[in-house]
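Below is a structure I'd like to ask you about.
One protein chain omitted, others in place.
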């Protein structure tokens, strides 16, 4: 097991089958600095165009189609004293006629206190003078190359991951992606200092992080959608529009997970999910929305 | 302030402008026993047809269109030793072609331990032998008569409340409904011993409760949608299909709440919601889905 | 068979179980004058509030739950020299952020030439000086009382019909509604001089008509949704949001129609529908959208 310090020198606006920027072994750790959603680095220099320029891809030796790539998010350290957001709700999250009255989608600036681990609007916005947010870092966009020569904009997400903007993807989370090409080709970027459910202003607090992750190949998992795990929960991810379809994907995948890996019958899986399932809204802003279907580990049968 | 013990002798399958079964003053408490979603009472006798027969309506003196009816859920005591659920995920919550493989939507029985406050499948389902659920009682269907002579089936929900099946509607919750007719005409029933998010098998654990609520008129609140409050949060409710539209309604209503009652500018409300909002899925089974838009009270400006 | 000249003296803004304004026998003809969507009559006098005040209900002797009420639209004669529309696309039919740039939803006036059977904007709108529309009259809102004591606003539609705003509902059309209460209780109003697909400005050309219809009870048809017939086609109707669900309802109903009434196997019905089905968008503006699933009669097996 090796730790790689990976300094990106180019960035990508698609997740696709591109030349590897780094090759690692299964189980290796990568430490890398990400730039923000508009391509600005920790020094405020634009290094790449929007949307969501990605570090990578990272080729993981031994990863083959049908495997899963496990990503453990070990650490996210903020490396810039500023972040930005949009200053208005997105048009698609309010009633259509209500859009006429929304404020303009200006950029707003935040000061990030890297010692205190907080974020505050700068200048302050009247009425929110006391609004000091604890940092809850998360990766907005990450995933692997999709199957069959496809390449998807980092604005959106699909079976291969991508711009899911789920606030659960922070330090401590483990995420599995379905490997579709040799080496998996992992991409990462677009980190947020914090974000509400749904990313309903179209942004979290967009800034730069040093991210530390471990990449491990799990052979033959045959995933369809990304899956994740936190201290308390396992969860499946659906990416699609409308939200109803994202929920259908995530629910179907959790059902398959419980019946195949946990040995539950379809009836038992239905009972379990019916009475204890939890849903989290990842994003309702990007071209594909993200819905998370969550089960507390305490309810899972022993494997 | 008076406490009424209200024994229903007839039940309704619509929320509409019907003759009052009880008249109370603003601030009064009502204690009443509900029957289950299929109309069976605590003795297992069917007293009314499905769906979701309601106790009521309760006329609250002084309530006029434009007011809000505040319902405080003070207590829910289980009064039957059995409950039931459906044994399969609903077709609309999984990928369409996956429906072919779902188990039949049989009824399953649960034993409710009223001392231990738990529920267990009876007979046990293989693989779930240790599945003992703590009771988390909630009201599946409650609300007031809608405007303009409308009457809605208790299978669905709308601006007036109804069959929202949100597991947050348990003891300790306060809910406000927009009054549309004189006296508000409040209905209640369809209580669940517990339920997962989304009510994705089409039921919670359906049983009978003794419910204790306080009904209070708040003059001139001019609500559009139901709103609620828990110990930690305020929340707005949107009822519609698809889930996207339910979310739009709830988000719009929260925005209006923050700008009108909490004095935030549209820009400040956007910033607050964008970074700290939480969404809960009420139900994704009924004709209208329910989405809840939640803000922790700690983030609210002092009024 | 009798012809009734029915002069409404009150109007309703819901379709529900209300006292009959007229009783007719199966097969009778009714001639009645409708008022416009905002309740203005042929003389420009407001007789009832919006939305879509209805003439009726008409009790049809012998109609019982489980029957169908067949409505033949025999004639629609314009009886006012003016109509009105909205002057902007509705917010829900364009991309959400695009709503900010839409014109205000002002009322626009049209001159209706009852001899020439045309409609023209008055005053003329620059760029549309030559825009002379032939009248294509249609009934915007009609239907029967829904089941179980429900009552639905005339703003929306459901299994019982209502505000479907489908431009196919003009002279020559035959429409069947599922009878849910004794006498069917038929309502009619909200006629349009013409309308595009989808009613995407939120109105057709709203005006008053003398409508001549024949009402016939067909015993035991057991419909779920409205169905219709034109010279060339049969069609099923789905009313719901989103459009996807309206389409699912209409498609399911057509499949059931072909397999039950036309004796096709599920496989044969699939083949027929797959290669020759047509869809019409009724409305995409009202709370429930309307999708029409159409099959040309020439493709139907002989019964």
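The first chain written gets the first letter, and so on, giving A, B and C; residue counts start at 1 in each chain.
The definition used in the following text is that a residue touches a chain if its C-beta (ideal position, glycine included) is under 8 Å from a C-beta of that chain, and two chains touch if they have at least 3 such contacts.
As the structure is a prediction and not an experimental result, all values here were calculated from the model.
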Which residue of B:27, B:91 or B:148 touches the chain not shown here: B:91
Full-complex contact with the absent chain, from C:9, C:115 or C:275: C:275
Per the touch definition above, residue among A:14, A:93, A:234 or A:250 touching the missing chain: A:14
Residue of A:1, A:124 or A:151 in touch with the missing chain, whole complex considered: A:151
Where the missing chain touches chain A, by residue: 12-14, 16, 148-153, 240-242, 244-245
On chain B, residues whose C-beta touches the chain left out of the figure: 90-92, 95-100, 102, 242
Chain C residues that touch the omitted chain in the full complex: 85-89, 92-96, 98, 101-103, 108, 121, 125-128, 130-131, 133, 194-201, 203-205, 241-244, 247-249, 251-252, 255, 263-268, 270-281, 284, 289, 299, 301
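Rule of thumb we're sticking to: only the chains that are shown with their structure count from here on.
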Maximum centroid distance from chain A, chain identifier (CA atoms): C
Rounded Å distance between chain A and chain B, as computed from the means of their C-alpha atoms: 33
For chain B paired with chain C, centre-to-centre distance based on mean C-alpha positions, whole Å: 34
Where chain B touches two or more other chains at once, by residue number: 241-242, 244
